[in-house]
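The complex appears here without one of its protein chains, the remainder shown in place.
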């Protein structure tokens, strides 16, 4: 009975952490739409229409790409947290820091959208994604070491906590200094990473539930 | 016991997916209010008052219509997901893409509100709703084929996954090229669709729970 | 077993409706903070400080009042929905319309804050609150008539569904035409109503859980 009560309390707390996290993700991903700027025109001529279409096309590209990035991060977070049996204060702090990175993604994407060819936005975008993916790995490692994983899922988390998982944050971190020399090269690095990641996760998602 | 634990994990995951989806819907529908522009007047004269009332009336019309559209989509999504027993990685991706469309609705509505008679906003609005309603049908079909439905609800989903369900996204998609010739004709197409849909769903909603 | 499954499905659906509603309320109440305008000053002199304080004081008054109004509406909604055993399609539609009113409250409050002495903002504010409180009564009456209430709570809802519950929306509705003659008189009507309501609900909240 004692144990059952403790389990209930823990479940409630864990539920609050997860629902708070989901709330932040949901808001961050929805705020992406605020990056669209309503064009200030009054009478749409053929020429303006062409200009509008090309401007919106760029915005849409950035929108769907960033939506995919934040959505993918939510899926990864979702997978990590579904393996946890409990959590501790340190994971709480790590998760908050992780969320602080997620919330920055729409802002970094807006800067990229407005000043795509400039070094600073590219460096910021790379840095934020390095931080978020790095913290994901730190959380996985901490959960594994501190015994927070559910016995059934210990094996599952092993690859995330391994040194190989540093690959993704490593590429993003490396793109930060690269961005100051060539923003385009940094963007190329991310593209290669995303392509590789999609291929990698596609295999994984077949088993997801 | 194994099975019971698996059920719990799945339920948690499914709950997170649903709560994330609800969060995005709730934010998207609330952001509609940001489309109202606070008029910049200092002393309200009779004439300005009349102008204000007519301006706000247009904003209110667009607001309630779009609120109804997003609300209806939430109800449809809610119905589809209540028939699911589980989900897979593909449904997750489809659902994220669907949400990316939902989040665009307030922006498309704002463009319509600001440039109602122009081709591009009408084409965008039609395209976004074609995407969202089309993805709804793709999700229903995938759920039916991949065996994600609860045994009790297999029959229920059949009409959504059938070719007949292409009617709604089809009309929206057809309205995109129409909008470039006559935005008014595109808006007429949606109005007819909404009227027909309300009649259709009114029958369905009597049985809803 | 059939019944137990049906109950689970219904509970999930009801949970989604409630969590969607809570999400909209949470966002609408948080958007109130966007009504604060960051003053555009560079060096704060004694005189500017005094001006700033008086300007912020007005904003704070409006903020806390509207926060209280939306908060109170959430509590009232929460009480009504805690008496429900199930819901139907009509209640879903009524609830969406109710939420469309709630989302308008921050906008109406912003207009009041910017143009307090003008007729239109006062009329709008009165109209929105008339709509929201009126819909609350319509939902209570529909729930009672359509047999959606839990057997234990039928008596509880009776006063909300009774004609006496028209008092609050009635006063708000009456304030709309009054506002066009004297915005101040409309604001006085609300103040009297809020004072009376606080006294009335204070008694009720003692029993709340």
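Brief remarks on what is shown
Order of writing sets the chain letters: A, B and C. Residues in each chain are counted from 1.
FYI, a contact is a pair of C-beta atoms (placed from the backbone, for glycine too) under 8 Å apart; a residue touches a chain by one contact, two chains touch by 3 or more.
Note that this is a predicted model, so its numbers are computed, not measured.
When the full complex is taken into account, the listed residue touching the unshown chain is A:111, out of A:111, A:144 or A:194.
Residue-wise, the contact with the chain that is not shown comes from C:32, picked out of C:32, C:62, C:91 or C:128. Considering the full assembly, A:23 is the residue among A:23, A:71 or A:134 that touches the omitted chain. Residues of chain C that touch the chain left out of the display are 18-19, 22-23, 25-27, 29-30, 32-34, 36, 38, 41, 44, 49, 52-53, 56, 63-64, 67-68, 71, 74-75, 78, 82, 152, 202, 204-209. One chain is missing from the display, and on chain A it is touched by residues 5, 9-10, 12-13, 16-17, 19-20, 23-24, 26-28, 31, 86-90, 92-93, 96, 99-100, 103-104, 106-107, 110-111, 114-115, 118-120, 124.
Quick note on the criterion: only the chains that are shown with their structure count from here on.
For the pair chain B and chain C, the distance between C-alpha centroids works out to 25 Å.
Taking each chain's centre as the average of its CA atoms, chain A and chain C sit 35 Å apart.
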